[in-house]
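One structure is given here, and the rest of the page talks about it.
With one protein chain removed, the remaining protein chains of the complex are shown where they sit.
Take a look at chain A:
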Amino acid sequence: MRIELEKRAKASALFSILSPFIALALTILFGGVMFALLGKNPVTALYSFFVEPLSEVWSLHELAIKAAPLILIGVGLSVCFRSNNWNIGAEGQFIMGAIAGSALPVLFYDWQSPLLLPLMMLLGMIGGALFAAIPAFLKAHMNTNEILTSLMLVYVAQLFLDWLVRGPWRNPQGMNFPETRTFGADAVLPEMLASGRMHWGFAFAIVAAVLVWFMMRYTLKGFEITVLGQSERAGRFAGFSSRKMIWFSMLFSGALAGLAGISEVSGAMQQLRPVISPGYGFTAIIVAFLGRLNPLGIAAAGLVLALTYLGGEAAQLSIGVSDKVTRVFQGLLLFFVLSCDALIHYRVRLVWDRFAAVKTEEAH
């Protein structure tokens, strides 16, 4: 007996709805077994992963804070990936956006004005876009591989930030520790509600998701992105330029990653430190695919992934599993979600004897 995957003639509508639920069921089953083998109560474990973070208001705020950068970056990346441009360097664009936006409150710390915040956000987008322009230029005009160039530039951005906060931008009153001045009140992205720490970065993320969804679905630009992504040649016949698309998609995703960076720094940290991201730019790649490159799906995926981070912490406390176990559980979930999506395009068949298989082949 063996298992065969047979390509469906057309994507299954049923399974595109069912597959996340199958994945969730498999995760709960296998995760439960894992927790039981570790001698933990699987119900308590699963409860702290999926329910506890959602059961309190403050925790919902934290969920939004954690999800905001993932969604914002992921939405930008979806435009890149849909158009077949592989921007892997969102982490670097996130950092450069944060640096560009922070230039105002760090260098002109006395300047307080209602204009400050919008300018910071704008600078953040420009910073991210300009940093993404490097791999865009190299791909569009020198035909280099953007996966490599954008990835390598991440390290450049990380080291540049490290140098800034230890050197020229270091807080003169900070006992020589590597961090910038704390931002003035007008440079802080305000909280949205009084009940918790969630700031306007989350609103940016949702607005971006809806706008990009609209663009992809109802505008010529969205059509152009899809066509060029599926077939460059077909795009050319339609009069679309793939070179312009490289520029558009890279700058667009860079700008959103930069906005995520400055929102995170202004809303949640209020200063630059040597490390400002626990890998949001890379995790957002997972989020983009988890959301099937659909902006609204990405918003949901960002929340789910954020939930597993918060749940992982809750589980460390409530059942005393190590941080590694919670990562394994997160990995299980991602693995099942992504692999169950295969059911949308493929049919699983159990082939009982090899002669049957040969016969089908002959019949073709």
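Note that contacts are C-beta pairs under 8 Å (C-beta built on N, C-alpha and C of every residue); 3 or more make two chains touch, one makes a residue touch a chain; residues count from 1.
We take it that contacts and distances are computed from a predicted model.
Asker: According to UniProt, what is the chain that's been left out of this complex called? Choose from "Na(+)/H(+) antiporter subunit C", "BMP family ABC transporter substrate-binding protein", "CoA transferase subunit A" or "siroheme decarboxylase".
Answerer: The chain we cannot see is recorded in UniProt as "BMP family ABC transporter substrate-binding protein".
Asker: Which of these touches the unseen chain: A:5, A:29, A:107 or A:328?
Answerer: A:29
Asker: Out of A:175, A:220 or A:350, point to the residue that touches the absent chain in the complete complex.
Answerer: Of these options, the touching residue for the absent chain is A:175.
Asker: Which of these touches the unseen chain: A:146, A:224 or A:313?
Answerer: A:313
Asker: Touching the left-out chain: which of A:37, A:194 or A:220?
Answerer: In the complete complex, the chain left out is touched by residue A:37.
Asker: Considering the whole complex rather than only what is displayed, give the residues of chain A touching the chain that is not shown.
Answerer: Looking at chain A, the ones touching the missing chain are residues 29, 32-33, 35-37, 41-44, 47, 56, 58, 62, 65-66, 162, 166-167, 175-178, 182, 197, 264, 268-269, 271, 273, 275-276, 278, 309-310, 313-314, 316-318, 320, 322-323.
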